Each structure stands twice: as structure tokens, then as C-alpha cells.
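Below are the C-alpha cells for one structure; questions will follow.
Only a portion of the chains appears, each positioned as in the full assembly.
First chain written, first letter: the chains are A, B and C, and each begins at residue 1.
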Amino acid sequence: MDFRSDNTAGFAPEMLAALAAANDGARTPYGEDAQSRRVQTHLCELFETDLAAFFVATGTAANVLGLSLLAAPWGVIYCHEEAHIALDECGAPAFYTGGAQLHPLPGAHGRLSAARLAELLPDGLGVVHHAQPAAISLSQATEAVTCYRAADISAIAQVAHTHGLRVHVDGARFANALAFLDASPADLSWRAGVDVLSFGASKNGALAAEAVIVFDPALAASLGYRRKRGGHLFSKMRVLSAQLEAYLADGLWLRLARHANTMAQRLAAGLAAISEVRLVHPVEANEVFVQLPERLIGQLLADGFKFYRWLDDRSTTIRLVTTFDTRETDVAGLVEAVRRHAGTAT
Amino acid sequence: MDFRSDNTAGFAPEMLAALAAANDGARTPYGEDAQSRRVQTHLCELFETDLAAFFVATGTAANVLGLSLLAAPWGVIYCHEEAHIALDECGAPAFYTGGAQLHPLPGAHGRLSAARLAELLPDGLGVVHHAQPAAISLSQATEAVTCYRAADISAIAQVAHTHGLRVHVDGARFANALAFLDASPADLSWRAGVDVLSFGASKNGALAAEAVIVFDPALAASLGYRRKRGGHLFSKMRVLSAQLEAYLADGLWLRLARHANTMAQRLAAGLAAISEVRLVHPVEANEVFVQLPERLIGQLLADGFKFYRWLDDRSTTIRLVTTFDTRETDVAGLVEAVRRHAGTAT
Amino acid sequence: MDFRSDNTAGFAPEMLAALAAANDGARTPYGEDAQSRRVQTHLCELFETDLAAFFVATGTAANVLGLSLLAAPWGVIYCHEEAHIALDECGAPAFYTGGAQLHPLPGAHGRLSAARLAELLPDGLGVVHHAQPAAISLSQATEAVTCYRAADISAIAQVAHTHGLRVHVDGARFANALAFLDASPADLSWRAGVDVLSFGASKNGALAAEAVIVFDPALAASLGYRRKRGGHLFSKMRVLSAQLEAYLADGLWLRLARHANTMAQRLAAGLAAISEVRLVHPVEANEVFVQLPERLIGQLLADGFKFYRWLDDRSTTIRLVTTFDTRETDVAGLVEAVRRHAGTAT
């Protein structure tokens, strides 16, 4: 049983069906087909606003194309010190912005605090010696599996906008956050002050599909060029559009996310009842972080369970990720194993 | 009937079947799965050499990641003036190389000439005032639908290597060239002096799949980082690997390319027999360039045929692209229509 | 006697005196001193308009910082095929713009033609596959030593502005052009539609001093950051300001340029009278291009005269550059030598 990542999972069957259905003969390439336009319209309806959406295949591409609209080459992007853009994108934000630098910040349970940002922000604005504060990037859900409430985002966005910065959200797990908070897409994005959102599907059942959503279409004027010269403009755009159409149809995306979240809740509940296990973060999406004795970790690995230590190879905190296709028996099996091994220690 | 591009076509059914088969539960992401490794091995066998292959989803990504290995930011890349990298990638080569500039050159029927390159090359090498000659990029097949023979490539590669330059091949239509020349992959690549090849599948039946093939693995040492920070590392790499495995299995790729080539040959033969039609280039792959009277172009468009004028909107040269799924009746229909309209003029 | 370049010359004595005078104790660094502000004011008066000026030490820095305001990373900059930015800046324009590409164009006597630009320009505007036309860069005086009249510039600027492009002037020899045309700085710049000017002094008696002049100060908003992160912000800005103040004081700059021009005129007149010599370009600034028999070139080199063949090592066209400190006897000596050697051939 594999709890390593939502990237180890396969694809929701609806995705494959949608690709098969999209194999319907010649179409205008590069996104000028009817299906690609329908997805654009669907996103506008879903977010209750006019917006510009650009489809890409990877989360990194979505994040850094979005950030490239917000930060000049001499800009600074504030983010959590465990953010995917800070740790796991091999410098892609600097590449796509032409040199902007990240300013990683600590924050409990993966969240940035508006107060801390307010403290940092005025310094250096307008002084040519210093790189210039340009954007704040939040992860929703966060890398610690927590979610920003609409009010949290608003508070941060107000600090940002007051100082001329923009707000980016890495929504690789946006569906999971939405499902957990039971909020509307609009309330968790532009209404709270978000300027650009990476709207992820790849971690939630798609093969490889993401959308960069820009809530002020004027801000997106250069994005077509940026996507093309990044090599991210698909000729057969239907490959991405078909996935996204299926993803949004009949609320599939939220059903998939809700399932993953539910599995995480059960896993957390099961593990929390075991004395040797300590829950590290509140469980608000599809991951569970627990601290275990080293002995127990070794036993689980020997049993064949797969998961990562967090954040380094010597850590006794492990991350357990549930996905759209995690089965209740997988969860029960893991809980049972931990319970059994914990028992052996006494 | 649509002769606009090999990008307007859908997908070979084998591709969808392969994706369905790849949906087989949890796998290690980012290319560390068995299928991704099998494709690597298959490519080594096919090219009869050790090589490093990196899978990406778009031809632009493949081209510019490959070029980024060959040209420093102050480098010059020589290419044909109609090359895709020169005209249709929105500056992506400069982006990925960190600033290298293209030096577009004329050349009959889309081909560069070794003699012309030999004339240009020694100048400025080692002089800090000048951008430094770094690479030659060929398209195989060319944008004019012609193919470089192995001897053509060798001659160019010799000029290149003599002056310390590397050779890149944009093989978006490598399969079509191979099918036309009936040559081995090795003979048309590393044995002729090619250093890096964009091995394309997207234009030949895949959904979106390409491989950057580097014949000297040592040269590829940085490519993993480059692909990741370009946002081109797929988490669910099986999406690309499954396509490529199906593409190579049982010679599917060559069958598809041969079909497209055959359709182009028939189209060319049919059109060439019509007095008002002039073939612009020898037909050696899956495109036919013909010059027609403006009247005739208008009549075909009115009939509903789709194609592009080449290279500008006022041109009376049109490009007709055939694909893996072009039907004989499509070809016959177009030839018949041209014949009919040509007849009306007399 | 050295006719290789205006870069081989030393410094006008006024420059050294100005530096000595500027050594007057502590000053606020980075351009916030009174002298730096005075030069800004002087430039505004000279150009009869409000403007933003940024001082740097090299012509390349001035050119590419200016261009970085005009072209996005996916932009195209049109220039003459012999332009300094095209041939002699080792890719610096791509570096500072983040990837913009040059589109070199032919043009008689070093000049671009408005008609040719008008023909090229509409193509591809707004199409994401293509790099986007962004700017036209003129050299004044040109690399062929000719000058654009105000009407020439206006015609080009009108084409540029009609299509949303900006106009840059590499004015490394702006003083020479002004002196030759006897025009006002305003008439040869913003009144004719120039957006950004590299205002050069280094080739005309300064040690190392240039100004990037931006005629719409709003356009210059990012230039302070760009100069700093390019490493071109001098801490002891008085080093540059003192030179520029002396340069502009009492018309020194025009006196120096006029002298260099006069020397070129005499040289041209002297050489043109010799039968074996062919003037290649009209002489409108401080250079003379002549074609000579190879024999004669060899004889002059043997005599110890120094000059460059243009543009390559096998050319029999040589470039003779006069400077602020070229002496009449230098000119006479060269003319005399050519006459003598030309005589020997008969």
C-alpha cells in the first residue's frame, strides 16, 4: 500500500473516457477548439467571474507561469519555507520570472501569517539596492495539509495589496481545500484577494492537467507568449481540455477530493488513538503527518508500506498521503499495522 | 477535409489503449517506474547505442531543452530561416539557453548547406565582442518537407565539429524522414554526427509525447535539472512513457509515418498532373507545397478544404499536410476538386 | 599613427581636470550628490524637455539597459545588420532584455529604411507562436559613418509607433551626428519620435561615461533597478557625473566632435583625390571607409599605420577613424603615404 504521494496514483476512469471521446477527428490546434473554449466558460461560471485560464500539464509550469506575471526579475516572492515553489521546483520561479528571488518564511502548520508579512513588508520598497517585494505565494491546501480560511487569505491579501504586492495561490490541492472548507471557489480566491491561482487536477485524478487562472484578464496579456516560449503550449490542446472538462463535469473534482480527504480523516482518527503516535498537524486535506518511534517506522517499511519521512531522511515524522483511489481497506490495513506494532513495544 | 497540420489530427487508437493499460495502480513518479525505464532501453536498442532520453510533452520543449545543452547564453545557433525554432517558438531557444541567438540562413528546399556553413564559421570564434558560434540545428524532415540524407548530415556535422560546434536535429517529423529514406535511426543521427535529437511523436499519432535524445550521456548531465526547472518533468511520467512505448512497439511509429508519407505522395502525384498546379518542393515526407492561382485557392476554401498559405497570408503557395489518419478518399477528394476547378478556368 | 578606433584615443584634458575638481571630500553616493543632479538638469535643458537620465560607464551598458525598457523577453528588435548591438555586444541585448532577439536588416550606407520596416512589421503581431516586434534600434551616426536626418528618424518612428514598437538610438557618436547635421538635440531625438537614446561620451574624449536618456520618464520607472542589478550603479557617481558635466560645459562635446569630423572630411578629401582609392560611404561623421588595392593596404601597414579592415580580415575596405585628438599632421601623413604608394604602382 502506497501512501507516498498523490503523484503515485493513476487516473480516474473518467479521464480516460474523456480522452477517448476527444479523439473525434481534426480540430483546430493550440486551444482554438470548441472544447477548450467550453472549459474556459465553465471556469468562469464556477468562479462566478470573468477570468483568463491557460492550460498546462504540470503544477510547476502552472505555478511559475503565474508567478511570472507578478514578479519582475528584481522582485521578491514571499512564501512558506516548506512551499513547493521553495523546495521542489529546482529554481523554476527564478527561471520564469527572469531572476526573482524567493523569501521563505516560517509559519505554524504550513501557513503564512498576515501579521508577520505586515512587519516585513515596508522595508526597502523603492530602494534600488534591494530586490523589490512583488508577490506573496500561498499553498492551498498547504504542504502541512492545513487550509487557509477565506478570512486568512483576505488578511494576507490586504497586507499585500496595501504595499503593491500581488497574491498567488499554488492550488495543486485546491480541490481538497475547497472540499474541506465547503467554501465556494470564488470565496477562496478572487473575493479574498487572490490574483492568480494554479488550479490543479494532476494530483486529484487527472493524468496531467492544470490551469493558470488569472482573475484580472488584463494582467494575463503576456501569458500566451510566456506559455509558448516556456514550451507549454500543447498543439493538441484537447489533451488537456478533455481532462479538465471531465474533471469539472458533475462535480467530479470535488467528489474525488472529498474521498481523498475522508480517507485522510479516517487514517488520522485511527492513528491518533494509538499511544505511540503523535499527529503533527491538524488534518484538513488529504495528508496525515505523524510522528512515530523509529522502531515503528522500520516495522511499517518492512511490512511493505510506502511513505516518505518529512522533511529529511532522518526524521521520525512521516507523511501519509491519501488519494482519489485510496481504499478504506488500505487505510484500515495501515492503522491495524501501526496498532499491532505499537502493541509489541509494550 | 483538413490539411492544415499534423497537429489538427487526433490520436492513434494504440495511444489510448496504452494509457488505459498504464492505469494500473500506484507507481513511483517522475520517471522512476518500470515502463519509463523500458522505453529508455528500447530507445538504446533502436539507436544501437547508449544514450540518455528525457521525455517531454511538446516539440518546443524538446527542441529548446536540447539546445540548452549546446549553446551558452552568448552562443549562436545556426538554423534554416524557416526552421520551427526560428519562426514558431516565440523566443523559446533564447529562454532556455539564457540568451543564445539564432542565426537564420537561407537554403534551397529548407536545407542548410555544409559549404555555406563552412564559409561562415571561423569568423569571430574566440573574440569576446561577438556572440560565439555554438550549434547548428537541422530539421528532419525539413519545414519544406525534404529530408537530409546521412551524407548531408555528416558533411554539416564535420563543419560543425571542426569548429567546436554541436549538431542538433529537430526531429518533429523524424519518423517521416526515416520512413522516406528507409534508413536506420543510428545512420540518420549519431553515426552522422548528430549530438542531440528531438524525437517527435506528437505529430505522428501520439497525444503529446516527445523525447530529447542525447547521444553522449555525459553531455546530458544537467538535463534533469533543466527539464525540472522548465516545468517539464511529469509527475505521472507513465503518461508520456505509455505513449512512447506504444509508439515504438512493433514499428507502429514507422507504419503511421509511412501512411502519412504515402498519402502525401499520392496527393503530389495527383496535383502535379494538373496544369495550373506547380509543386514547390520535392515531396519527401508528409507535406505537399503547391503553388496555385489565387482563384483556385479561393474555390478550394469555398469547398470547405482547410490548409494554410505559406509563409504569409498573401501567398499563393499552400501547404497540404497529410497525417497518420488521412484517408485515401480525403486525398482523392482534394485532387478531384482541384482538377474540377482547374478545368473551369479553361 | 592610429586610425583604429575612437576607443584607442586618450582623454580630453578637461575630463581629468573635472575629476580632480570632483575630489572635494565626502559626498552622498549613488548619484544623490549635487553634481549628478546638475548634469540631469543640464540634459533636460539641452534636450528642451523633461527626461530621465541614468549614467553608466560603457556604451554596451547604455544600449542594453535602454533596450531592456523597450523589449519583452519574447520581443524582436530590428536593427541594421552592421549595428554594434548586432555584431559587437556578445549577446548583451538578449541578456538585459531576458531573451529578446535581434532581427538584423540590410540597408545602404548603414541606414535602415522606413519603407522596408513598414513592409516587415505587421506580420505576426499578436500571434503567440512568433516573437513579437518590440523596438527599432538606429545608430546615430551609423556604423557606416552616415547620419539619419530628422525626417528619416520621423519616418521610421512613425512606422514603429503605428505598430506599437518603440524607437531606440545608439548614440555612441551622437555628438558627431549633431555636429555634422547642425541640428538640435531635441530635433534629432524625441521630436523625431525617439523613445530612448544612448548618449555617448566615451568615444568623444571622456574616460568612460555614457547616459541612458529616456524621454518619457514614466517609461524609466524600472531603470534604476535594472542598472543596479546589472552592476552599473557607481557608488562614487561623481566619477561619471564630473566627466559628463565637463563634457557638456561650454559646448566642449560639440567642439570635440566637430574636430573629429573635420579631420575625417580632410582625410576623405585627400584620399578621394587618389585614383586607386574608392570612398565606400559618404563621410558624415568621424570615420572614412575606403577601398584600396591589397598591395596598398600592405604598404600602409608596413609604414606603421594602424586601422581595421571592414568587416572581415580579408576585406580590402578599411575603416579610418578620426578622434577628438587626431592632428592635422596625422591626416596629412596618411594621405601623403597613400599618394606615395599609389604613385609607385603606376
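The rule is simple: contacts are C-beta pairs under 8 Å (C-beta built on N, C-alpha and C of every residue); 3 or more make two chains touch, one makes a residue touch a chain.
The structure presented is a predicted model; accordingly, all values stated were derived computationally and were not measured.
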| item | value |
| --- | --- |
| Given 3 visible subunits, total identical subunits the whole complex contains | 4 |
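Operating definition for what follows: only the chains that are shown with their structure count from here on.
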| item | value |
| --- | --- |
| From chain B, the most remote chain by mean C-alpha position | C |
| Where chain A and chain C are represented by their mean Cα positions, the distance between them in whole Å | 51 |
| CA centroid of chain A to CA centroid of chain B, Å | 34 |
| Separation of mean Cα positions, chain C and chain B [Å, integer] | 42 |
| Shared interface positions of chain B, touching two or more other chains | 89-91, 95 |
| Complex interface listing, chain B residues touching chain A | 2, 4-5, 7-11, 13, 16, 19-20, 22-30, 56-65, 89-92, 95-96, 202-203, 207-208, 225, 228-236, 238-239, 306 |
| Contact set on chain C toward chain A in their complex | 30, 72-74, 98-99, 128-129, 132, 222, 224-229, 233 |
| Residue ranges of chain B in contact with chain C within the complex | 73-75, 87-91, 94-95, 99-102, 123, 128-132, 312 |
